[in-house]
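A single protein chain has been omitted; all remaining protein chains appear in their positions.
Chain lettering (A, B and C) follows the sequence in which the chains are written, and residue indices restart at 1 in each chain.
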Amino acid sequence: MKGLKIVTIGGGSSYTPELVEGFIKRYKELPIRELWLVDIPDGKEKLEIVGELARRMVEKAGVPMAIHLTLNRREALKDADFVTTQIRVGLLDARAKDERIPLKFGVIGQETNGPGGLFKALRTVPVILDICKDIEELCPDAWLINFSNPAGLNTEAVLRYSNIRKVVGLCNLPIGMRMNVAELLNINVDRVHIDFAGLNHMVFGLNVYVDGIKVTDKVIDKMTSGEQTETVKNIPDFQWEPEFIRALGFLPCPYHRYYYQTSVMLEDQVEAYKKNGTRAEVVKKLEAELFELYKDPNLDVKPPQLEKRGGAYYSDAACNLIYSIYNDKRDIQTVNVRNNGAISGIPEDSAVEVNCVITKEGPKPIAVGNLPVPVRGLVQQIKSFERTAAEAAVTGDYHKALLAMTINPLVPSDAIAKQILDEMLEAHKDYLPQFKCLESADAK
Amino acid sequence: MKGLKIVTIGGGSSYTPELVEGFIKRYKELPIRELWLVDIPDGKEKLEIVGELARRMVEKAGVPMAIHLTLNRREALKDADFVTTQIRVGLLDARAKDERIPLKFGVIGQETNGPGGLFKALRTVPVILDICKDIEELCPDAWLINFSNPAGLNTEAVLRYSNIRKVVGLCNLPIGMRMNVAELLNINVDRVHIDFAGLNHMVFGLNVYVDGIKVTDKVIDKMTSGEQTETVKNIPDFQWEPEFIRALGFLPCPYHRYYYQTSVMLEDQVEAYKKNGTRAEVVKKLEAELFELYKDPNLDVKPPQLEKRGGAYYSDAACNLIYSIYNDKRDIQTVNVRNNGAISGIPEDSAVEVNCVITKEGPKPIAVGNLPVPVRGLVQQIKSFERTAAEAAVTGDYHKALLAMTINPLVPSDAIAKQILDEMLEAHKDYLPQFKCLESADAK
Amino acid sequence: MKGLKIVTIGGGSSYTPELVEGFIKRYKELPIRELWLVDIPDGKEKLEIVGELARRMVEKAGVPMAIHLTLNRREALKDADFVTTQIRVGLLDARAKDERIPLKFGVIGQETNGPGGLFKALRTVPVILDICKDIEELCPDAWLINFSNPAGLNTEAVLRYSNIRKVVGLCNLPIGMRMNVAELLNINVDRVHIDFAGLNHMVFGLNVYVDGIKVTDKVIDKMTSGEQTETVKNIPDFQWEPEFIRALGFLPCPYHRYYYQTSVMLEDQVEAYKKNGTRAEVVKKLEAELFELYKDPNLDVKPPQLEKRGGAYYSDAACNLIYSIYNDKRDIQTVNVRNNGAISGIPEDSAVEVNCVITKEGPKPIAVGNLPVPVRGLVQQIKSFERTAAEAAVTGDYHKALLAMTINPLVPSDAIAKQILDEMLEAHKDYLPQFKCLESADAK
Partner (left out) sequence: MKGLKIVTIGGGSSYTPELVEGFIKRYKELPIRELWLVDIPDGKEKLEIVGELARRMVEKAGVPMAIHLTLNRREALKDADFVTTQIRVGLLDARAKDERIPLKFGVIGQETNGPGGLFKALRTVPVILDICKDIEELCPDAWLINFSNPAGLNTEAVLRYSNIRKVVGLCNLPIGMRMNVAELLNINVDRVHIDFAGLNHMVFGLNVYVDGIKVTDKVIDKMTSGEQTETVKNIPDFQWEPEFIRALGFLPCPYHRYYYQTSVMLEDQVEAYKKNGTRAEVVKKLEAELFELYKDPNLDVKPPQLEKRGGAYYSDAACNLIYSIYNDKRDIQTVNVRNNGAISGIPEDSAVEVNCVITKEGPKPIAVGNLPVPVRGLVQQIKSFERTAAEAAVTGDYHKALLAMTINPLVPSDAIAKQILDEMLEAHKDYLPQFKCLESADAK
């Protein structure tokens, strides 16, 4: 049977049209025979709305890609070539809690590497590992392309607690950073290459090249010199202390603001919350609007409104990765994979986010060696958090969860950690069956 | 010439009587021929007061140890066997600034691993390296025993920026932790052994043994179970969230409260400051009282008031170390030395605080291997800070100093880091000749 | 019940009187209640001869140490405090084959790290692992002190394939090297300290100290300057190329001659074999003579003839180790233990031979860091061999055994490796039940 079978778990997501568009665009070199969109019963309605739109898009494009909609994951997975996961356990309501509860205690929720991310992981990791078991049985040669957050932590958990090795975690930050640099230099993004290394949402752009020439210092000069008015226009959201960026000497990622500007970010979040509620609540409204659009039977392309949604390029990154694996493209992409020694000081079997050359055999990480001294510690600290959180997610051990919460750099004390933890465990208990401590009245 | 020559730089310190007492007690097995107390011109008066007391102590004890007082460091160092350093560049006034300025910006000063510690390092490291140059020339076989803070960072700087390899950094925390455990278990401290590993003021007690049997869990149970009233009595200052300590599974050191209880510690410090001013100011008063006592020509022993001073056991630790090196004692002490691979993931040539067997050839670190996952990150982060700070101290590079300040876990943002840095550079400029940026009007 | 229970597996060995003497000498500080000598049915006669001698020795010394003789290992192990193993699976006849068969193919047998050692390991490791299972069940807190060869490889196997962690492998080379240096310098051995590091029979004396002063160069000068006739007298067996030792700059162990003088050693062995047969055959004769002596009912001390036997100080090393563990002596001994990071570049969970401080909690390895560049490779090569051989011993996998044989530095080709392997597998098949390939007619 010719052509690829692709399975998208969490297929009812509002992002799916971007993914479908990406596949259609690449169809000639990425001949997908079947695209299975899988969701859970609670997501049936959305799955159908999105699925119908996908069918209209495919038909309009005139490509022979069959769209299957199902609530039966195992049926879908049989003999798949690629499995993508874009799940959100507990939906946006859970995310709202991830953000709101920490904030109540004066702590940033931060849904990926922060306290919110811990709970997102506690809910998500068991589901991902469950999918891994199905993959092992039903499509052992498939690649698992995960873009559910926390993408780095999820990859760590798969590498450490499943038998699946063909796993890649995806994020749109690195491509976003490249685009920003291109915009800043006013050149085409293809000419910009960046040596990325670190962890998911904790990645640094260590060297920047244009046409093979190192221009890191020049880029930093441009970024930090407020005089040039056009520069400022190009990077309206540059909110770093310029001297700090000069001192660092390479590019932080936007999420680094949580760690290098904790107090500022907290104030912003409190302010934003007062105005609009949590980001989850904002997104919920946006999503409802998107689904209204998707229902329109005349709509047969990805609506432009989706690009404003925030996760732009995520699906594109997934399509690109699948495309390069399938075609043995050997381009360089920045993804989350088994370290394999690429970053010294991080275990070989831990997940890292680094530049990889994408081959038919999968992404192969490019060796980075030691990270620069000043950032080595922070990267290790997030890795300590990720590993402890993954262990808590798998074991349901209250103390491991407390440890993960306390060592998180955003959490200001062990006592506050315990308060947040206890309240969040209670709030999310329907999605945390592994935590036996929740069964009795007392949360411990 | 028989007997040892010991040189104490910063000999006018209020701690010196403890050191002298320690040497007297051990005289039989540690025959010190000459003890040279060295100080700078500004410390001449104190040096004389302390020196006279030392002479009375020695005479009373009837040991033939000559006490020399001098402002000429090079004269003193000639052919020394051991050099101890207990210097405080800028005296307590500088420390007051180290504490007060950060607090103004809502940040803990923390005079060793925090923003205050950065400035203590910027002032102290060049002086220590200067001493190293003299040692290299005048007494190349001498051991340098440093108990000036930040003791870990200073050791790092000596290892990285001088040719001296016979260097040990000292702290009284590990012995204090052992004493606490002994008190908790109500047994003699000699029966308690703890596997210590980490960095200075960032050291963990990984395993606790009594008579060779591992009792870590039992100790943690005792520490965290509030029911036993006598336990509570024994550890009045136990201020950890008990579940966190259970989750950790080993002993943090008191300074870990700065990192695992940042918010609480900050409140405490603000409160204490309002009541008593900085700790430096409190200590200054204590010191003045001590020197009043020392002046008394009838005083010929270490006055008991000194023990309340705070740094108890520091001098005793120094005496003990010198004693064990001289006598090839092969006991285990916890000191700051070249890692040499003892802690995996930290460079071989960096300083760590670990258990060492103390031989005539010096302290030899016992291999620890990898630190436990949950604390690996924090230890690395402080090492990132120490190395960056040491580099700033040596180079006088403004950006390195800003980097060190910003990556410090106690500092909440890059912008605040810059504000604190700029104000502190200005405040301490007399002691920071290496910072060329201070020469011009503008602090950068 | 007061006093220690010690179990010696392979108790019928001719070395046992040295062990018994060692225990008697230390009785005051090492109060052994019961010494169990265990052997297999084939060794019953020797066990009884040795056992009776032991009883006479104990009686003569007047110490209340009960000597138990048994063929029931499990009965003996119950609640033991220390278990020593001095087994020789297949006895000296097997060793004769280990030496003779390789020699037939022009290859040194070398019964520890060479082709002979591979077969010694294939026979011994399964028995040691079996003992470990019994220890786990019957005396889980006991220390396993192994001096069966290959001592390093056996320790590796215990660490990697059993649950026992309280294991130490012993060798008499390091103490022998210290004694040689003392003799060379004509001083008491207690004044000599050597930093040992490497693997069993692959250990280097990196630094030599006398009274804490480094004298490595001086020792090497003495060793290599043939002019001084008295030196030559002191080291009649110095057979190194002097310039090589000067180039090396530290001390090789006697077994290094197999690797740095392969051709010479081979000629020696061929020569010796022609004259006296294998070393095993020589030893067999010596042993028979010893047992004749042991039978004498008037003999009630260790006969002086035993010291000529070759393994002198092995039992003494065992007594010393037990003594230091029991008394928390904190002296430094060179033993085979879990690396724990002591030697960089060797896995934490592999066995190494390094200086350890001996505490009640067991031997704690002193951190060495990186080995000197010129010897790093050879040490790694023997570790490759040890790990591959241990895997072959546990799995009975023909190909792993062939791989171990081929990568051994003494074996000159893959084809010869196969010939030796096939002949030895056949010759030892009674002791290699794990090799299923031996069941069929064809040896593969």
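Simple rule for what comes next: a residue touches a chain if its C-beta (ideal position, glycine included) is under 8 Å from a C-beta of that chain, and two chains touch if they have at least 3 such contacts.
Note that the structure is predicted; figures quoted are calculated from it, not measured.
Visitor: Quick check: which displayed chains does the absent chain contact?
Guide: Touch partners of the hidden chain, whole complex considered, are A, C.
Visitor: Among C:Val63, C:Val189 or C:Ile416, which residue is in touch with the absent chain?
Guide: Residue touching the absent chain, from the options given: C:Ile416.
Visitor: With respect to the chain omitted from the figure, which of A:Glu29, A:Glu59, A:Glu136 or A:Asp211 is a touching residue?
Guide: Only one listed residue reaches the unshown chain, and that is A:Asp211.
Visitor: Can you work out which residue in C:Ile49, C:Val192 or C:Val375 touches the chain that's missing from view?
Guide: C:Val375
Visitor: Of the residues in subunit C, which ones touch the absent chain?
Guide: Touch with the absent chain occurs at residues 106, 240-241, 243-244, 246-248, 260-264, 345, 373-378, 380-385, 387-388, 398-400, 402-404, 406-407, 409, 412-418, 444.
Visitor: List every residue of subunit A that touches the chain not included in the displayed model.
Guide: Against the left-out chain, subunit A lists 193, 207, 209, 211-212, 214, 325, 328, 330-332, 339-344, 348, 355, 357, 359-361, 364-370.
Everything below uses one rule, namely that only the chains that are shown with their structure count from here on.
Visitor: So what shape is it, when you link every pair of chains that touch: line, ring, star, complete or other?
Guide: line
Visitor: Tell me the rotation angle, 0 to 180 degrees, that brings the C-alpha atoms of subunit A onto subunit C, to the nearest 5.
Guide: 180
Visitor: With chain centres defined as C-alpha means, what is the inter-centre distance between subunit A and subunit C in Å?
Guide: 55
Visitor: Which residues does subunit B have that touch at least 2 chains other than itself?
Guide: Residues: none.
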